[in-house]
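Below you'll find the structure, written out as structure tokens, and then a few comments.
A single protein chain has been omitted from the complex, and every remaining protein chain is retained in its original position.
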Amino acid sequence: MARVRWGMVVDLRRCIGCHACAVACKAENLTPLSVFRNWVKIIEKGRYPNVSRSFLPSMCNNCDNPICVRNCPTQATYKREDGIVMQDPHRCIGCKYCMASCPYDVRYLDPLKGIVQKCTWCVHRVDAGLEPACVNACPTNALIFGDVNDHESRIARTLAANAVQVLKPEKDTFPHVFYIAGDAVAMRTFGFGEGGE
Amino acid sequence: MNKLTRRELIKAGIATGGAVAAGQAVNALAQEAIQGGRSVSRTAGTPRFPVPSACGMCSARCGIIAYLEDNIVVKIEGNPRDPNNHGRLCARGLAGIQVLYSPDRLAFPMKRTGARGEGKWQRLSWDQAYAEVVEKLKAWQGNRPEALVLLSGLDDLLVSRLARAYGTPHWFSSAALTRANKETALNLTMGVSVDVNHLAYAKYILNFGANPYETGQYHVPLVQRLIDGRLSGAKLVTFDPRTSNTAGKSDEWFPIRPGTDGLVALAMANVIVQLGLYDRDFVENWMNVPLTLLAAHLAQYTLEAAEAASGVKGAHIRRIAIEFATTHPATTISGGGASLHANGVQTERAIALLNALTGNIDIRGGYCLPRTYALAEPGPLPPDPKVKNALLVDRASVLASYAPSQQVFPAIRDGRLKCGVLMTWGHNAAYTHPNTSLVAGVLKDERLVPFHVAVDTFLTETAALADMVLPAATYLESWGIYSPPAYDLVPFVGLQQPVVKPQGEAVPFHNIAIELARRVGGGLEKPFAFGSMEDYIKIAISRIEGLTRAGGLDYLKEHGVWRDPVAQPEYRTYEKEGFNTPSGQFEVYLPQLEEAGQPTLPTYIPVPGLTEFYEEEFVLITYMPGILAADLAAPSAWLSEITHDNAVWINKEVAEYKLIRTGDLVTVKSPVGQITLKAHVTQGIEPHVVAISGGTGHWGMGRVARGEKFQSSDGNTRLIWWGEKHGNGVHPHSLIPVTTDPIGGGQAWLDTKVTIEKVRR
Partner (left out) sequence: MGEEVQVIYNVFHEPPLGVPIAIYFYMTGLSAGSFIMSTLAYGFGMKKFKPLGKIGVTLAVILLVLAPVNLIIDLGQPLRAWHLFPYLNAASPITYGSFLLTIYPINCMIYGYFMFTHNDKLTKIFGLIGIPLAISVHGYTGFILAMSKARALWNTALMPFLFLVSAMVSGIAMMMLVLIIWGKFFTKDRKVNESLLWDLSTMLVISIGLDLFLVFSDLAVLLTADSEAREAAMLILTLNFSPIFVGGEIILGSLIPLLLMVLPWTRRRVWPTALAAFLVMAGIMAMRYVMVIGGQSVPLS
């Protein structure tokens, strides 16, 4: 039987930009204030009256070729066999080089503990046979989690049936968060600082 | 549960969840039961103790499961058995835990020692507090019970009973601030209080002023099915003056000038009738007006007239009308944007008419009637008060579903309403009502309001001005029983049960009402003789045989919700005994409006002042950002961290003309007030309109709501970063005068004319 390789699909046809995944993550992992394991980027584009909005939930891509793991001087961050990039809170010295190396800004220094943390796909839930908290909470079922190597799983069938994109493929980290119907403008990085409503 | 390997469990959970390829309308969540209903400790991985209940953060009442570790709630998740939200929650439902354990909660009863609003309090025991309140209530009970004025919020199950038992007609609900106009329109037209849009199976969804991607009376249940419907090919068309998240993702968005939705809807109705695209069967058999008469009435609503007033091109209105009439099944959805105007009732009547004309009433994928269980009320029911509500004197308002809460404080100020005792139950009028300076002025005036008791969970802007404050428990600490409209059209019952003991000395709202009734006596105690809240609920569900057979309250305590396992949705239910209206039909024509001096057929009444725009004038609309609620969200740091301040949206061309850039400070002036806040220059708003969000700008509600960091045992409170960096927003309500829809009595939130000027630095 093929090795388990977890993956996440974000179906942007279903996403309503409601931040429930971000709040579910804070509730499940008690992520401190001012730092985020996941968040929902919202952009507005076009000229009046042809204006539209796009949402982009972002989280650690648990990459297959993670730069963060390669650059960590103490191997405090390491990739598990099933693809989840873990953080060893006892070994991490908080040098933040993994944060400097990750192209997606998904790592943070925990202001209360002085170690770096990240989204680990709620590994304590996955190991207990449950979906990550954000997947469980999403009101419109836009997040799909599962074993991409298992052809019968919903995620494998979804990946087979839909064109998907990843963020910054050119960085060769082989991200495992796959976006369906991504908006190229929202997936681009630009501008300095947030616009705000 | 047998030991499934980790992969099988997730695969099975997911495999049965099924909706894979686009186009499959199978509700992916219906078979989620095996997956949900479990949660494990973050550290030990051991299962957490689940207690099912109902969310109290908004009227949708989604089923939740509170997970506990050593009797402390550590996580709130959705209850997968709930047929409305299928185990899913929105951001606010998930953040309810921070309301429960908020360090800003009121811990004990308090009495003011300084002047009102000075913030000097003295702690009281509950007995002392009850004694003083009882004394004040007894003083008026005998001769002028109508001197008791009660304002209640979301949880007002027993507050109206208390008012009637006491003999006062002056009970006002916060629901009036929102649902009054739409509920009145639906009640008069079809005898129901809400339209259930069966979106998962709709093929065309026409949206007037709703923002389901962010808000909505039944937010999660509705938006979940809206998305399933869209993935099965439904088209979503939205009319909204600004690019809300819904408008921004709609297939077509038409920026519309505020208060003109009714005219656009009537112009569409005119097109449908003239082109003969209406459903002959429904129009001839179920409408209480002959088509010829209706057609003649509608003829005045030409595309040119609609374009001139609304700013939406006549050609678009015509095309959308034809699409709506020729795509089946279809339904409208409508929200605050359509009804929170001085012509809100007429607008909602026009929108309802569109569904009737096209035969989409109560069909699969259409504009359905609510399926709910009627919950019995324990006897003896208190008699109706002898005196009439002072605010319901003119004929039109007699038809309203709610008494106009927003008129309470102007009426007290003008002497139309004599107040001896004011009780605010989870109703933060000083913050949620229009013209906040007027409200504050009245609340501070001891001549106008001799005694004010605020029953609330937080020291809200209103409680801060009260004489006495009673700490109310949250929904996670109290009982409740609900049968919300079923979005899969099979009624069900949801239980709200305490998941933990009340924090501090807080007492659930209902128990305060029961205790007060008992202590005041003099007949007030009789309608409260049902015993405890559990007894109340047992009686409330007693007439539902299936539930009683399944185990009644004990079943609900274990599963949270009950639904008839074999029942299937039925359609065109009006065909059995007709509509719940005097004529038994869909009442397009309302004779009772004649004597109230209001048009009997759905009519467009221009909102005074909104038809012409002088050089510097704009219409101010307010909206609720998705992540916040009027009040209960601000104390949650997780929610406030995401949305904590606001700005005034200004159309880019208009802003460039006035040399305003995003971030510049702008002064917004209305006939009743002025505020200064940042500008948000955007392409996404109609040039004659400016928009400001509500939900922020708290000056009460505690430190988290005000964005103030502080030391506490929880390290997070000193990490509250947004207050210093962005401020906590500016509340727009001081700009909004009290104006009321003459029929529905609802507040016209979205009709305020303002001017905007850049602040010269």
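Per-chain numbering from 1; labels A and B assigned in written order.
The rule is simple: a contact is a pair of C-beta atoms (placed from the backbone, for glycine too) under 8 Å apart; a residue touches a chain by one contact, two chains touch by 3 or more.
All values reported here derive from a predicted model rather than from experimental measurement.
Engineer: Considering all chains of the complex, which shown ones does the missing chain contact?
Structural biologist: Even though it is not drawn, that chain still touches A, B.
Engineer: Mind pulling the chain B residues that touch the left-out chain?
Structural biologist: Within chain B, the residues that touch the unshown chain are 642, 682-683.
Engineer: Which residues does chain A use to touch the chain missing from this display?
Structural biologist: Chain A touches the chain not shown through residues 35-36, 39-47, 53, 58, 67, 70-76, 91-97, 99-105, 107-110, 113-116, 170-173, 185, 188-197.
The rule is short, and it goes like this: only the chains that are shown with their structure count from here on.
Engineer: How many angstrom between the C-alpha centroids of chain B and chain A?
Structural biologist: Roughly 33 Å, centre to centre.
Engineer: State the interface residues of chain A toward chain B in the complex, per the touch definition above.
Structural biologist: Answer in residue numbers: 4, 13-14, 16-20, 22-24, 26-30, 32-34, 42, 44, 46-49, 51-55, 111-112, 124-131, 133, 136-142, 144-147, 150, 152-155, 157-158, 161-162, 195-197.
Engineer: Can you tell me which positions in chain B touch chain A when the two form their complex?
Structural biologist: Within the complex, chain B touches chain A at residues 4-7, 9-11, 13-15, 17-22, 28-29, 35-36, 38-43, 45, 47, 75-78, 85, 87-91, 93-95, 97, 212-214, 219-220, 223-224, 227, 230-231, 243, 245, 247-249, 253-255, 625-627, 637-639, 641-643, 645-647, 649, 651-653, 662, 680, 682-685, 687, 693, 715-716, 719-721, 726.
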